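Quick one: structure below, then a few questions.
One protein chain omitted, others in place.
The first chain written gets the first letter, and so on, giving A, B and C; residue counts start at 1 in each chain.
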Amino acid sequence: MSRFEIWDRPLDPGAVIDAVSHPGAGAVDLFIGTVRDRNAGLAISRLDYEAYAPMAVAELKRIAAELEGGLPNVRLAAIHRVGSLQVGEAAVVCAASAPHRQEAFAACRQMIDALKARVPIWKREWGPEGPHWVG
Amino acid sequence: MSRFEIWDRPLDPGAVIDAVSHPGAGAVDLFIGTVRDRNAGLAISRLDYEAYAPMAVAELKRIAAELEGGLPNVRLAAIHRVGSLQVGEAAVVCAASAPHRQEAFAACRQMIDALKARVPIWKREWGPEGPHWVG
Amino acid sequence: MSAGTVQLFLFAGARECAGVGMIVLELSGDTTVANLSEALLHRFPALSSARNSLRFAVNGFYATPETPVRAGDEVAVIPPVAGG
Partner (left out) sequence: MSAGTVQLFLFAGARECAGVGMIVLELSGDTTVANLSEALLHRFPALSSARNSLRFAVNGFYATPETPVRAGDEVAVIPPVAGG
């Protein structure tokens, strides 16, 4: 069962792995995007994430449908967190399974690239000069 | 703390993620290789993995040192399982962290490619015509 | 002729710039996203500097300036996204 969700609590990579695993999948690739302690050379203390949740989930599903159309036998899942995150916490976890690793890597990479380009989620960075919206 | 190990019990992706995570890493890519229910068109019931464990661990560390030399700020970890595995069980988990996702994906991909080419681990496949060593 | 109202949601920097997260706009005659965009910028001049970076969505799909808007639609102002 693939799943595409927005959570306001800490993410669980195991839930995303389970969502794409099945007996025909020999390969699972999982990507975790975490809050770094710096960005563009400046120290970061926290990040606030905000989503237009219904559209974000719909857009994740549309991305997955597009990718699964081009890569048969691939299964995708993604969960993105919202709210206030500390350094080291996971903001997004996405995964792809496939019979073989080439397709799993390609699909996971394309999923996170498309998520960053299209899914209506925003972040406000708390740096040394106060908060500002990224993007 | 990066870790390179051979286990004779079920693998724990969380332990591999933790091994590469740190405050400067904004991206973690994790690969899981699992036992598929078929290979080359034939039904598989189980796989037995065998390792030359001391050299396998040493070779994993050498691969990681080579990759980390070419991709600064990347951290790698890998754990491979040995023994008898059922369909769906994970045979290998490897992970790479990096400040940004491009390096994490590249390093994880190169790690698993090198593992499959160089690390002294073997598998015996149990198919419809009995067991045979792969490779 | 589409009379009635639409809800327009604002997010992130656009919400902070406007000072509100949702407004209700009256429709008069055939209306497109471009018409709503004009009405929005007229009401919140502070958004003008960001206007070239704003995208719009109608009922959860990205829209173009030509996309028609009808009574009851949910419209959203989408500043540059930054998930992940």
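Rule of thumb we're sticking to: a contact is a pair of C-beta atoms (placed from the backbone, for glycine too) under 8 Å apart; a residue touches a chain by one contact, two chains touch by 3 or more.
Here the structure is a predicted model, which is why all the values come from computation and not from measurement.
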For this session: Can you pull out the displayed chains that the omitted chain is in contact with?
Result: B
Seminar exercise, completed: Cross-chain touch to the chain not pictured, restricted to B:44, B:91 or B:106, is B:91
Problem set entry | Residue among B:41, B:69 or B:135 that touches the chain left out of view | B:135
For this session: Out of B:16, B:44, B:64 or B:121, point to the residue that touches the absent chain in the complete complex.
Result: B:121
For this session: Spell out, residue by residue, where the missing chain touches chain B.
Result: 33, 49-52, 54-56, 58-59, 80, 91-92, 112, 115-124, 133-135
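In this text, only the chains that are shown with their structure count from here on.
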For this session: Trace the shortest chain of touching neighbours from chain A to chain C and give its length in steps.
Result: 1
For this session: Find the geometric centre of each of chain A and chain C from their Cα atoms only, then give the gap between the two centres in Å, rounded to an integer.
Result: 26
For this session: Averaged over CA atoms, how far is the centre of chain A from the centre of chain B? Could you give it in whole Å?
Result: 22
Problem set entry | For chain B paired with chain C, centre-to-centre distance based on mean C-alpha positions, whole Å | 48
For this session: Identify all positions of chain B at which a residue touches two or more other chains, and write them in rising order.
Result: 101
For this session: Pull out every residue in chain C that's touching 2 or more other chains.
Result: 84
